[in-house]
Structures are given as structure tokens and as C-alpha cells.
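Right, I'll just put the structure down here and ask away after.
Shown here: the complex without one of its protein chains, the others still in place.
Letters A and B mark the chains in the order given here, with residues in each chain numbered from 1 onward.
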Amino acid sequence: MTRLPAWVEFGVIPAVNIALAFLVAGVVVALVGEDPVAALTVMVQGAFVFEGALGYTLYYATNFIFTGLAVALAFQARLFNIGAEGQAMLGGIGIALVFLPLDAFLPGPLVALLAIAGAAALGALWAAVPGWLQAYRGSHIVITTIMFNFIAAGLLVSLLSGPLIRAGQPSPETREMEPGARLTALHDIAGVFGVEMAQSPLTLAFPLALLAAFGIWVLVWRTRWGFALRALGQSQPAAVYAGIPAARMTVAVMALSGALAGLMAVNEVLGAQGRTVLGFTAGYGFTGIAVALMGRAHPVGVVLAALLFGALYQGGAELDFEFATITREMVLLIQGLIILFSGALSLMLVPLFARAPGLGLGRR
Amino acid sequence: MTTQRNPHPAVHLSGITKRFGPVTANDAVDLDVAPGTIHGIIGENGAGKSTLVSILYGFYEADEGRIEIDGKEARIATSADAIDLGIGMVHQHFMLVPVFSVLENVMLGAEGGFTLKAGRAETRAELDRLAETYGLDVPPDALVGDLPVGLQQRVEILKALRRGARILILDEPTGVLTPAETDRFFEILRGLRDRGVTVLLITHKLREIMAVCDRVSVMRQGRMVAHRAVAETSREELANLMVGREVRLEADRGTATPGAAALEARGLNLSDARGVRVLSDVNLTLRAGEILGLAGVSGNGQSELLDILSGIRAPDSGSIVMGNRQISREQPANPAEMRRLHLAHVPEDRHRRGMVLPFEARENAVLGYHDGPAAGAGRFLSPAAMGKHCATLMEDFDVRPANPRLRSAGFSGGNQQKLVMAREVAAAPKVLLVGQPTRGVDIGGIEYIHARLIALRDQGCAILVVSVELDEIMALSDRIAVINQGRITGEMPRDGADIGEIGLMMAGVSKAAGGAPAGAERPATAPTHPPGAGGPLGAGGQDAGARE
Partner (left out) sequence: MLDLVLMLDSALRLGTPLILCAMAGLVSERAGIIDIGLEGKLLAGAFAAAAVASLTGSAWAGLGAALLASMLMALLHGFACITHRGEQIISGVAINILASGLTVVVGIALFRQGGQTPGLGSGERFGPITFPGVEAMREIPVLGPIYAELISGHTLPVYLALATVPLVTWLLWRTRFGLRLRAAGEMPAAVDSAGVSVPWLRYRAVLIAGLLCGLAGAYLSTAHGAGFVREMSAGKGYIALAAMIMGRWRPWTVLAACLLFGFLEAGAARLQGTALPVIGEVPVELVLVIPYIATVALLAGFFGRAEPPKALGTPYVKER
């Protein structure tokens, strides 16, 4: 294998991948008959410039940090968790199961803490089962996690339209939780300190996500458990030789990955919306795959990639208002292209760079 | 068929050069192979033999040089070109589809029409004919995956012949065969030659060249260094040509002073997933201050035995005793516990097991000991501590380059092995298991590793060396055990051990049983090596430089 210097591998190549994705998307915009530059301008303004835009960007990014970390952590152990979407749904169920019976009796912050734990626990469970099936029964984790996404969706619909439904109306959603249990919005916190900040659904979930990213970095690169995890990911035979319990490790890594995905529900349910509604995951679990790939499965990369995708989602929403023919689905297209270029075609660029003069590279 | 006098060589190569980046794998190689002969190409691992035949079979294209087949210039860009020119190849790792029948495997690539029906009948008839002509009997409807390796190899040869191969390349064909199977295999080769087939035999084993080849070419570091008629050369000359200097014939073993039993294996049994016995009633005792060498053809249960002794898997029955601990199916151990019992293990396959290749050297320096003080404090890792530990290991075992932050894949095979060995030795083990200690290691590294193993023995460590290289076993061991089909077929002190007798045991003829074959599929029809051939080998280490 050809090895590239770090600045190429972690700097230039991701940048080229993004550029390629935008280039192709730009061609599509042009074919549709709109001006790509104008569209990009609208997206950038929508993501960063307009009133409250930054808050929305960071709010979306919070979702992507959680799901991106979930996929990235599993990647480090060479496990492909496609099930972040379903695990996040279970997280939403977990929160509902905590606040519905408790928020009338217990103090708000306690309910919130329990709800966070509930989200993590159910997300963990929903990932640990495929992990267990792979480790002890030899099922392919990719297929199992895909199937679990559908099973989770079925479960969520039947719970929200059955036992957990808000009484007296037909739409599949829970009632709203007591305001005291919801996560505080950052603009309110800023207000306490006398700082003016535009309203947005950005809540304490965002610092929680950053904390999770830091925690994952410490865990994977600075603990003995993380050493075992990485060894398992890079070479299962070597891990077994080293006395690392591969099967137990697989279940544990998947559980932790699922817990992170489940925490995405904290941002949506406990933060932004205050109730569990059908479809609250909105494909963010799949976006997590793009985020993890783009971020090279490293927490710092995941946070940066999540910011990029947060900006794309928020900026993309603005397209709906400004253009007749291009909509936020443009973002889905860009997302697909980024997965394609930075994931499936990741080996395409390497030889190009390896051959580039002046980098002093050769075959190892 | 008779051998026709052909004025042109069957294969003529001139100035073949192939580079991979900065590495020149073949450097202006010339070769002439006369038609209807068995021509050997011998050289150390990495000498460029495989690259050369890959060029001939169309896996690679040469950067420079000229290929002539039967006197006509040929361009071989793909395997299809090679097949069209009448070249066939039997690969070291069989190119067979295990879930296909013999017939389907032989047909693959030469089906004779879009639908399979006609080709099937025709191939069946052809197989009958080939079986008759060359004595290559194989059941055509059996699944290849169910056949023993010897028969699988025949299927490979049949594939080539079915495609009308007149030039047959064999890449390290005997690695999986017992000495007896090897002898039968050589008979087949002679039969092919006598019917006009040109055979090109790639090997690193001197005795095979001497036993079956008419001519031999020697490669060293990508260059062709000599061509000889086998009748006019000797093992000593070939060994020196391969290595490029005088080979030291034997490591200085000194004398061992065996102490108490450090590990006892009692009646170990194991079956694989398909229910086939891989270990049968294995009893071994490792003593402090002694090296026990386990000889055997690859794939006779050695790997599984190492797995069990190191705690990677549990035996079906039987037990291992180390001090007060008894390990069995009911009370299994894992590799971490075995390490705590002061058992260290240098695995057979360092690339897959011994190290995590993408890891930095300092990380591999604590692999398996990552829960210990060398890796950090508490639950946390300390990169600084790991780096310091790694630097110590590198100095102790002379690992180059001595850079703890270099990715492990960046070290040469010998230096990787030294790092693994250093890590295991640093744990001050009471028992050390070593699988294929010098596989893929250069000559200088081999001498160093052998010397360190002997020094460790002299400090009182009990050592088990598992090697498929008989010469290595002879050079290192104080005591020798032989394994065949998962059964220990003999055990003896090194001094006075007879290589011919060990060869018999490797073929499954147990010393106690007095000549009864241990396995039905591998009947030992004849002594493997006549005593005369055993003599010079007994000196040990002759093709020490030539092992994989």
C-alpha cells in the first residue's frame, strides 16, 4: 500500500473529495437550469449569515456529531454499523418511556438525566443485539443492522400510534413533556449572561456532543480498552493472540456505538421538539455514515464533518425559499456524492497523489 | 509420444527486468529451458523466482526484456496469452474452487461452448485419457474441497494439461506434501517429462533439485547467478550460490542442562469444524533449560497445537499442566491468563498474529502486554512509556531502524520477527513457544535469532520450537518430536537422531508401530530419503538460507 503524508491524507484528500462532490452537484444544478454559484451563495448565507442561522447549523451538527461518532467508533473496531438510524429511534422511545410516566412527579433536571440515560440504554441495546449476533452467531452485522432499522421503524410507528400516542388525536406522536425536563436552549443561557443570541433549537445537547467526542478520543487513543479496540479493528487474529476477548469486545463496542446514536434523540426529542414524533430521525443516522467517512473515523474529523453537514442541512433548507426548482434534496445528493468520493472511491485519489512529483513518495 | 529434438529452447528469456517502485525484483534475468527437461529454479525467499514465473504466466508484464517460446518471440500480457502459448501453471496456493466438482474445476476457462453440456462430456473423456496416460486418477464428480491436498494438486496439473500445456510451471509444489507424497509427485513429473512436457520447478529446497531436476538455475537478489547441470553440481555449491557466501553449517548449541518439567501436555485431542481429527492424543513435556523441536510437514496439526498451548483455543479433551494450574475443556485458559502464567508465544504468522501491521512499533511492543505496566498506568495508556519500552526492546534485539514510532509494516521481515521475539523474551517467560522462528528472515537474522533462543534456553527457559524446516529443527533442538496427522509419531534426543528416520516419522510411520502407516491416505510406500541423502543434510543448516 502506498502511504501518504498526514497532511495529504487528512487535509488535501478530504478537501478534494468535498470539492468533487460540490462540483458534481453544481453540474446538476446547472443542468436543472439554475446558477450553481447563486445556489451556493444562498446555502452559505443560510448556514452562517442569516439571523439565527449559525444556531440552526450547530443544532443540525449536534445530531451528526452523535451519529457520526457512533459510526466512527464501530469503524475503529472494523464493524460497519448501518443501524444508527434505528438506534436513534430507539433512543427516542427510551426518552418517551422515561418522561411520560415521570415528568409530572420528579424534578425536571432529574427527568432529563434519566431520559438521557434511557436514550443511551435503548440505543445501546438495539446495537448490542446485532453485535451479539455477529460475535456469537456469525451473522453479518451490516445486514442485521439494516434489518434492525426496519424493525425499529415498525416498532416506533406501532408504539407512537398505540400505547404512547397523545390522547385525543390521530397523529403518531407523544404528548409534550413538562418544560422543566427539556434541555435548556443556548440562547436562553446566553440571555442570562446578558448576551443577545438569536433564537434557535440549539440546546445543551451541543456541548454534550462535544464532550462525547472528547470522551471517545480519550477512550480510543488513551486507554487500554481503546488499545484493545483498535487492535481488534486492525487485525482480529492479532487481537485474539494478544488475549483480547474479541466477541465480548464486539458486543461492547456496538453497545457504545448504539448509545451514541441513541443520544441523537436527546438533541431532537429532549432538546428541539420536546416530544417523540414519528420520523424525528429524518435520515440523520445515515448521514452519520457520511460524517464518519469524511472525518476519517476520528473524533476531531467527525466534529468538523458534522459542522460541514450541519451547514449543508441548514443552508439547504434555505434553497426551498429562494429557488423554484432546487430544494433541500440537493443536500441529499451532495451527501450521497460525499459518501461515494470519500468512501467508495477513497482509493481512486491515492495513486494520483502518490504519483505526484515532489511529495517524495514511493511504495512502501 | 516421443521427445522430439527441437533446436530451440522451450523458454528463452533475455534481459527480463521488473521493478516495483524502488525495488528491482528481477534484474536483467536470462534463462534458457531446454524442451522435455525438468528445469529447477532455486533461490532464497525474495530472490525473485515468483516474480519471474509470474511474468512468464502473464500476471505481470516485464518492464524490459524479451520472451521467446519455442523460438518465437512472445508477448504475454495476460494469463490467457500464456495459456494460448501452451504454458500451464500450478500455483503454490491452489487456484481451485472448493465448492465445484473436479470436472467443473478442470473445465473452468476451457468449457468448449456457451452451454456446458457438450464440454462436460468431452472433459470427462479427456480426464479418463489423462488418467491413463499419466497415472493421474481423480474422481471427476467429487467436490474439490473434500479432497486431500495431494489430489487437489493433481487437479491443478490436470487443469494445465487439459488446456494443452506443454510447458508446466510448478511454484513451490511440495510445501504441503509429505516426503512420501513428494516422491510420488516426482514420479509424475518424470512421466510428464518423458512424454515431452517441459517442467519448470520453482523451489527453495536443495534436495528437490538434486532429486528430480535435469538442470538448475540459481537466483539471488533478483539476479540470475548461475546455470548448472544437476549432475555436475553439488548441494554445497548451490547453497553457496544462493546465499552468496559460505553458509555456517550449524548453530553452536552447546550443551543443555534440562531441569524440571515446566509444561506438560497430556492426551490432547482436537477436531476441526467438520469433525476431522486434527490432534490425537498428543503428549509432550517441555523442560526448563531445554529446546524441544517439533518436526513435521506443514498442516499436520502444529498450528492447532500451538493454539491450544498458548490458550487461543481449548482442546476437546486432555489437559495442559503448568505448575498448579491444569487447563482443559472444562477449565479453559485464554492467552492473557497464559501470559500471566509466564508463557510467552512467538506465533507462526507474525503478519497476521504477532503484530498489528498498521500499528506503530511502540504499540506492537506492548501487544498482549497492554494491560501491564509497560503500556501505562491505571486504565490509561502512556505513549511515552510505550515508546521507552519499545526503545529498550529495539536496543536489546538490534532492531533496525530503531524508531518506535515507525509503522510496523515498514520494517523488514527479519526486524519484525526480532521485535516480536524481543517483546516475548522481555516478559522473562518460563515457557516460550516459537512457531517458524525464521520464516521470511534473512540469513543474518536467522543466525541472530538462533543464538538468542539458545541463550534463553541457557537461562533456564523451556522452549518449544515448531518448524517445517527439518534443518532448523536439527540445528536448534536438544530433543526432537515428530508430528504427523495430529499424532506424535516419535520422540528422540537430538544427538544421534537420524534424518532418514525422522523423514519416515514425518510420513506417519511411527517408530513404535514399526512401519505401520498412521494414516490411510498417506501410505508411506518407500523410505523418504535414502540414508546417503540424509548424511549431508544431517550436518544441518545447509539450506537454512533458503527457507520461506
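To be clear about the criterion, a contact is a pair of C-beta atoms (placed from the backbone, for glycine too) under 8 Å apart; a residue touches a chain by one contact, two chains touch by 3 or more.
Everything quoted here is computed from the prediction, not taken from an experiment.
K.L.:
Of the listed residues A:Val49, A:Val300 or A:Ala344, which contacts the missing chain in the full complex?
P.N.:
A:Ala344
K.L.:
Looking at A:Ala6, A:Val195 or A:Ala324, which residue reaches the missing chain?
P.N.:
A:Ala324
K.L.:
Thinking of the whole complex, not just what is shown, which of B:Asn26, B:Ser50 or B:Thr285 touches the missing chain?
P.N.:
B:Ser50
K.L.:
Please identify, in ascending order, the residues of chain A that touch the omitted chain?
P.N.:
28, 32-33, 80, 82, 133, 137-140, 142-144, 146-148, 150-151, 153-155, 157-158, 161-162, 286, 289-290, 293, 324-327, 329-337, 339-340, 343-348
K.L.:
Residue by residue, what part of chain B touches the chain that was omitted?
P.N.:
The list for chain B reads 50-51, 54, 57-59, 78-84, 89, 91, 93, 95-100, 104-105, 107-111, 113-117, 119, 159.
In the analysis below, only the chains that are shown with their structure count from here on.
K.L.:
Distance between chain A and chain B based on Cα centroids, please, to the nearest Å.
P.N.:
48
K.L.:
Would you tell me which residues of chain B are touching chain A in their complex?
P.N.:
Chain B reaches chain A through residues 20-23, 310-312, 334-339, 345, 347, 349, 352-359, 363, 366-368, 370-371, 375-376, 379-381, 407, 409-410.
K.L.:
Show which residues of chain A lie in contact with chain B when the two form their complex.
P.N.:
Against chain B, the touching part of chain A is residues 1, 3, 221-228, 230-231, 234-235, 237-243, 245, 362-364.
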